[in-house]
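Removed: one protein chain of the complex. Kept in place: all other protein chains.
Then we have subunit A:
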Amino acid sequence: MKQPIYLDNNATTPLDPRVLEAMLPYFTEKFGNAASRNHAFGWVAEEGVDYAREQVAKLIGCTDKEIIFTSGATEADNLGIKGVFEMYKEKGNHIITAVTEHKAVLDTCKHLEKNGARVTYLGVKEDGLIDLAELEAAMTPETILVCIMYGNNEIGVIQPVKEISAIAHKHGALFMTDATQAVGKIPVDVNADGIDLMAFSAHKMYGPKGVGALYVRRKNPRVKVTSQMDGGGHERGMRSGTLNVPGIVGLGKACELCRLEMESEAIRLSGLRDRLESTLNKMEESYVNGNTQHRLPHVANISFKYVEGEGLMMAMSDLAVSSGSACTSASLEPSYVLKSLGLSDDLAHSSIRYGLGRFTTEEDIDHAIEITQKAVNHLRELSPLWEMFKEGIDLSKIEWAEH
């Protein structure tokens, strides 16, 4: 079977063969428990972990002692937010986040609301960026944490992290960011950006699934989180559990490759992305979603009006992409991220996300353009809305039977 073209790299990335190669010995001959202090098996495993910790630290500009390995970004988000809330509850109970965050952040905040937290969910402007004045106005003496993502998973917009952290710090709050889509794709420096806690994951940067990390600042200020997993006191007491040595080694190698290749890769990917986007945007009634200036290099989110996203994906079975439409969910609610940009439901239903990656070729992009154009045209031939639009009927004036 011919494989479809993979353009869903925001969901997950394939493992780089060089990462796999680094990991393999840690499944077999180097199988030791990194916490075994009394024999060579343990030492070898610990050495692998220590080296990986340095590789990770180097990518984000921190020290190795500031990296807590977790099972992924979701766990890191949980540990960071819940850990700060429990550790700093004497100081206050207020957390500020944004409506376009990943569910790992939003649902963690909702959980904490049941435990006495007060959470402010900032809206976003139509380009997907938060309003800094609104953030400033939301800050209170009880605010302990501002948690805003670095780059958005659906539309790729990059928040003004430096400015956000400055506002948080001015009011004595910590700044945390979910940087799952940004780390390894664009330069992220925790000191330059003023980040106190940061969650990210290996499988979005050509590493393995099941491993990620939480950066926790140790100096200016020294940040502490209450552990959410009790046990042997691994990871300086913040995250118990036997270390996933092969996974951690893979994360380390993935970070190293990204650090070395990021600059040229970002130029290559944004070139391909721009070609894809500008060509598709020339189609009638197509709209690019989100800010196009402050954006990750590998993401394009486009709405093709009068065509439903899920139906469109079915017509593009040679293309693996994702849609903001959710015809399968019981609620039939389209993407909350696109809706929060002020997109009407019908445009949100008509959206396709293209996520390019390290293994995307020029040929893939040309093919993707062709497949998309063909599918959109085909579905518009089937679409009563397209016909009405072409006849000049104002669809907003029709009384639709909501169901």
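Just so it is clear, a residue touches a chain if its C-beta (ideal position, glycine included) is under 8 Å from a C-beta of that chain, and two chains touch if they have at least 3 such contacts; residues count from 1.
The criterion applied here is as follows: contacts and distances are computed from a predicted model.
According to its UniProt record, the chain left out of view corresponds to "Iron-sulfur cluster assembly scaffold protein IscU" among "Cytochrome C", "Phosphatidate cytidylyltransferase", "Iron-sulfur cluster assembly scaffold protein IscU" or "Acyl-protein synthetase, LuxE". Touching the missing chain, out of A:143, A:159, A:325 or A:340, is residue A:325.
Set against the missing chain, the residues A:113, A:131, A:284 or A:387 yield one that touches it, A:387. The missing chain lies against subunit A, touching residues 306-311, 314-315, 325-330, 332, 334, 344-346, 349, 381-387, 395, 398, 400-403.
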